[in-house]
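Note that one protein chain of the assembly has been removed; the remaining protein chains are unaltered in position.
Going by the order they are written in, the chains are A, B and C; count residues from 1 in each one.
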Amino acid sequence: MCQGIIDRPGASRIARELLDLRESGIPDSAFDARYEDIHAGIESLLVGAAGEDKGGRIHAGRSRNDEVSTCIRFRLRQEILRLLGLVVELRGCLLQIARDHTGTVMPGFTHLQHAQPTTLAHHLLAYEQALSRDSERLWGALERTDRCPLGAAAFAGTGYPIDREYTAGLLGFSGLLTNTMDAVSSRDFATETLAALAILAGTISRLCEELILWSSPLVRFVELDDMYCSTSSIMPQKKNPDVAELMRGRAGTVAGALSAVLMIMKALPQSYNRDLQELTPHLWRGVRSSSESLHLLPGMLSTARFDTARMREEAGRGLTTATDLADLLVRRYNLPFRTAHSIVGRAARAGEITLEGLDTASRELVGTSLSGTGLTPEEIREALDPAGSIAARSLPGGPAPETTAGEIRAREQALGSEQESIGARGRGVETAIARLIAEAERLAG
Amino acid sequence: MCQGIIDRPGASRIARELLDLRESGIPDSAFDARYEDIHAGIESLLVGAAGEDKGGRIHAGRSRNDEVSTCIRFRLRQEILRLLGLVVELRGCLLQIARDHTGTVMPGFTHLQHAQPTTLAHHLLAYEQALSRDSERLWGALERTDRCPLGAAAFAGTGYPIDREYTAGLLGFSGLLTNTMDAVSSRDFATETLAALAILAGTISRLCEELILWSSPLVRFVELDDMYCSTSSIMPQKKNPDVAELMRGRAGTVAGALSAVLMIMKALPQSYNRDLQELTPHLWRGVRSSSESLHLLPGMLSTARFDTARMREEAGRGLTTATDLADLLVRRYNLPFRTAHSIVGRAARAGEITLEGLDTASRELVGTSLSGTGLTPEEIREALDPAGSIAARSLPGGPAPETTAGEIRAREQALGSEQESIGARGRGVETAIARLIAEAERLAG
Amino acid sequence: MCQGIIDRPGASRIARELLDLRESGIPDSAFDARYEDIHAGIESLLVGAAGEDKGGRIHAGRSRNDEVSTCIRFRLRQEILRLLGLVVELRGCLLQIARDHTGTVMPGFTHLQHAQPTTLAHHLLAYEQALSRDSERLWGALERTDRCPLGAAAFAGTGYPIDREYTAGLLGFSGLLTNTMDAVSSRDFATETLAALAILAGTISRLCEELILWSSPLVRFVELDDMYCSTSSIMPQKKNPDVAELMRGRAGTVAGALSAVLMIMKALPQSYNRDLQELTPHLWRGVRSSSESLHLLPGMLSTARFDTARMREEAGRGLTTATDLADLLVRRYNLPFRTAHSIVGRAARAGEITLEGLDTASRELVGTSLSGTGLTPEEIREALDPAGSIAARSLPGGPAPETTAGEIRAREQALGSEQESIGARGRGVETAIARLIAEAERLAG
Partner (left out) sequence: MCQGIIDRPGASRIARELLDLRESGIPDSAFDARYEDIHAGIESLLVGAAGEDKGGRIHAGRSRNDEVSTCIRFRLRQEILRLLGLVVELRGCLLQIARDHTGTVMPGFTHLQHAQPTTLAHHLLAYEQALSRDSERLWGALERTDRCPLGAAAFAGTGYPIDREYTAGLLGFSGLLTNTMDAVSSRDFATETLAALAILAGTISRLCEELILWSSPLVRFVELDDMYCSTSSIMPQKKNPDVAELMRGRAGTVAGALSAVLMIMKALPQSYNRDLQELTPHLWRGVRSSSESLHLLPGMLSTARFDTARMREEAGRGLTTATDLADLLVRRYNLPFRTAHSIVGRAARAGEITLEGLDTASRELVGTSLSGTGLTPEEIREALDPAGSIAARSLPGGPAPETTAGEIRAREQALGSEQESIGARGRGVETAIARLIAEAERLAG
């Protein structure tokens, strides 16, 4: 591992000084504006402490260009792992709430119109599934972030006999960013991370839109905890879902950061250009903004009180089960799909669907009576019952209670093993860093 | 496989009609504006041909919502596979050119300033490596596109006993999009694809920026073929790199499509909303725009004539190898890195670096003479020689000819197996479709 | 006016041919792909008809670069005038509806929570006012679009003694785009137009969001006409506000076009670059998309049926007038603002506010009784009455019926004179074109 670039006493001294800095913290002076960046500030500290002869050697085989790229990747890796953990936590929270609501009947909407009954569990599982793809994208971004540019120097690689695999390993990277010009000039790992976060922020904005809608006195499906609302001293029942609104707005914040970064990278010639420095704050803003929402959501969801009675009440509104009745006619009379629908549609014009209405509609439309053929008012009532409609939709991914219950168990298992992976990756990094410190201490003597 | 939803004669008749349509092509009448979409148009054809009793059954267990999502995913899967093939082709083209230029010395730039010598091969490999990550992202997008929403119906799942795994398999999908609400309301697969394409368009814009720059009479590193240029009747040497400029501009086109889609999705409540229809054209525009650039680039690159003499000439300009000389001083005199740099920097002020200049600088800066210590003018000349500088940078990913040659071989192998995977995935889809047709023919009798 | 650039017979012949083309329409052959653009196609027609000696002179003093910029500006001017007319029409429609609803009480929302009562007129006037600023921005964009680049040629100006003021006048332009390099290389007029349209699309998206919300069975403030909805054959009361949803989505479409254009223009060196061609379709897409929404909105609004009873009903919900009662206490007892609010807030906890409740709260909070001091139950009822609350807010811009009625009259007048200006500007262009034709006919002999 010893490449002989810096002699033993020099290396030993540098290691000792760096370990001391790690212990005591980097002093403010190293961040002084006269240094181009913190790397130059630290080098200056080393030179001050150990003399130029020793301290001046720390920059051997390096350049600001590969250092910057390495540092951003090092920190972003940690941030992505943290974000992955938070998304898993949010998904776990959705599953937990869903578990209590596999039987909670609610209206499902298309175009914000009551369309068919479903359950709260089914609705929340839609978000869990969307978030699981957000997780997948973050894993992809991590994959491309976790590669080490060190050794690329300014862009042409260093002439010193650096062992790139070794240094990458010490920093816990999964592999090399091989080509040294690409290593300093590309930032697609940052753009990809922001793209994943922008899509995630979009998922969150949809969930928050619904929480805002559901909190409205016009809907009253949910009551968010005061901690996530601003209240009015004079209108005690008014609870403004401020936190959900801020999270909805953040979809714009993260997408704006992505937009900025795509534009900054446009048409930059090789290799390093200072424009890249303008890019970095957008990355951290996107990360921070996502992180804030993810921190708040599990608490906001788990303290929310769902008004299942209101949901049930709305589920029965508007003949949302008429389709089920039509399907019954299809099965019972072997009617074509469209015909059955026409009969039910015509019968529904009266507001309530009765056997007589169906019979009349059938005679008018296809010339046959339904009354004598065994369909009972009881069967009609059953077909129109939201709970029955839901129970019938037991195909994979459907809202039937036993289906969603099974689905929840499967997702919880998946979530468990994803949590495992996140933990393992995090521990891998920690182990590498511990080894780095140990080697430095061994070197420092 | 027979679920008994449509009786045998009905299913047989529908299959026959659909196979006929496939043979003869869908008539224009099915696209008439009076149908909500092409699915309704085809259903109307079936009803016309086979009667409502039979034709009217085709919609059983379906809704426009899951049909639309299935169709977009079906086509996008194909498009992504095609795009993957094109990126692989472009990368192959870069490798092929690089193979001829591992020894072509050129200046490497930072901030558009000559920084250090490198080779054309090394420069092109930077793009190949960036494009390989673009490929990786497209694979990720394919992963999340290639899941089947069919059976989700309007959003609550159908009550018919559909076998979702079976229909997904017939359409060649890799798996299900399980939750039926998520299945019709999410479009993150489209956003992710556009994000991958926007980053790819950014990579292309950088490559094109360099080709435009290099084509300029101010630089003259490359001459693009007339096929990719507009020329002036009166200024015969003027060759405007129009095609490269259009591709550079497309970075904006694709990023704009991504921006549009992120904004359209923002804060949409569950489940289906018509806004989703406004989204689709942006997806296809992004795909088409990317596809156009990818089709043109390999031809443009492989017909480009690189002026290696001009490159060589510029590589020697501006003491870009001064760093190498400093490194020699570090090794020879065990000087600290910064000290050696200062000596060379001071000596360089004269414009040309000589032994005398170094000696003077050394005496002024650190009080020791270099003249009597064995450094020869020959060694200085060698250290300052671009080709020598390049040869010394043989670390992984560096520009040394044998390093890049090895890298090219490794990348070509990787490219070969990626091409395999693309082909296999494409054949998998074809096989599924063939089986679908065979089953339909069996059913049609 | 005769600059002697083309001799009289040549000019006469060109004029005659162009007039003929104008009469008979440009043949498809002129759009053939072998011509770089339509200008080259027309020139080729002229050369074919009149010989190169005459037809070949039409290009004298021109270049594709200034022609393209002139044509885009010529057409965009027309489009902006048309859009301005449509925005005025929409605003007129809002005012007309508002006129009928100055007394229609409805709840005003903050955070989608009932906050204070207002009227439908007041609500609609908020949109009219926002749209009036959208109009202002379009006028600004028109101002900067309506300048003539002709004569700039490739970018350095033509050497022919062209009279730029004269040709600008013939094309109806308000002035010159003086500097010839800027004239061919800038597209900020397009970006600015798209920015104005993106903000307008945002205004429209908010209006449509409310129409969608109000159409929901959860709210039922409005019923949109079937022409703007898709309906369900089986759920007759379900009316999906598809058109409003598409318009909401268009906010993304126009903002995406803006994003694309900003990115395409980034960092382009002077003067003309082909990237500019990639920009133009984004401009037209933004214009077309805006135009479609503006065409549909007045019809959709004027056929909408507002359920004023539902609005009235919701206006009384949730003590939204508690603030008014607090203000009454402030005035009657000279209480500080915060104190009065606290008293009312505490009294409101019972659900309904009574004199007793207020008295108790006052004694608990500030130690004085309200019961003996003249406040009557009648006064409390009046203060809590939504209509009374609205009537009290008669400050400029407030919801009081006579205030909004006055406001409507003022806006209608302003709208009338804006319509005048649009008409005048349009007629100015027509006059210029008529004069151009007349001059051409005079020249053609």
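The criterion applied here is as follows: a contact is a pair of C-beta atoms (placed from the backbone, for glycine too) under 8 Å apart; a residue touches a chain by one contact, two chains touch by 3 or more.
In this text, all values refer to a predicted model and were calculated from it rather than measured experimentally.
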Absent-chain contact - pick from A:Ser230, A:Thr354 or A:Thr431: A:Ser230
Chain not shown: contacting residue from C:Ile72, C:Ala251 or C:Leu415: C:Ala251
Contacting the left-out chain in the complete assembly, out of C:Thr102, C:Thr158, C:Ser215 or C:Thr360: C:Thr158
Among C:Ile26, C:Met227 or C:Ala267, the residue in touch with the chain that has been omitted: C:Ala267
Where the missing chain touches subunit B, by residue: 109-115, 212-213, 215-219, 232-242, 245, 259, 262-263, 266-267, 314, 317-320, 322-323, 326, 341-342, 344-345, 348-349
Missing-chain contacts mapped onto subunit C: 7, 47, 52-57, 59-60, 65, 108-112, 115-118, 122-123, 125-130, 133-134, 136-137, 140, 143-144, 151-152, 154-162, 164-165, 176-183, 185-186, 188-189, 191-192, 195-196, 198-199, 202-203, 205-206, 208-210, 213, 248, 251-252, 255, 258-259, 262-263, 265-274, 323-324, 327, 330, 334, 336-339, 389-390, 392-393, 395-399, 407
Sites on subunit A contacted by the missing partner chain, in the whole complex: 36, 230, 240-242, 245-246, 248-253, 255-266, 273-279, 282
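Note that only the chains that are shown with their structure count from here on.
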Angle (degrees, nearest 5) of the CA superposition of subunit A onto subunit C: 180
Chain whose mean Cα position lies farthest from subunit A: C
Interface composition of copies subunit B and subunit C: same or different, split at half: same
Length of the line joining the C-alpha centres of subunit A and subunit B, rounded to whole Å: 24
Centroid distance [mean C-alpha coordinates] between subunit C and subunit A, Å: 36
Centre distance in Å when subunit B and subunit C are each reduced to the mean of their C-alpha atoms: 38
Multi-chain contact residues (two or more partners), subunit C: 240-242, 245, 259, 262-263, 266
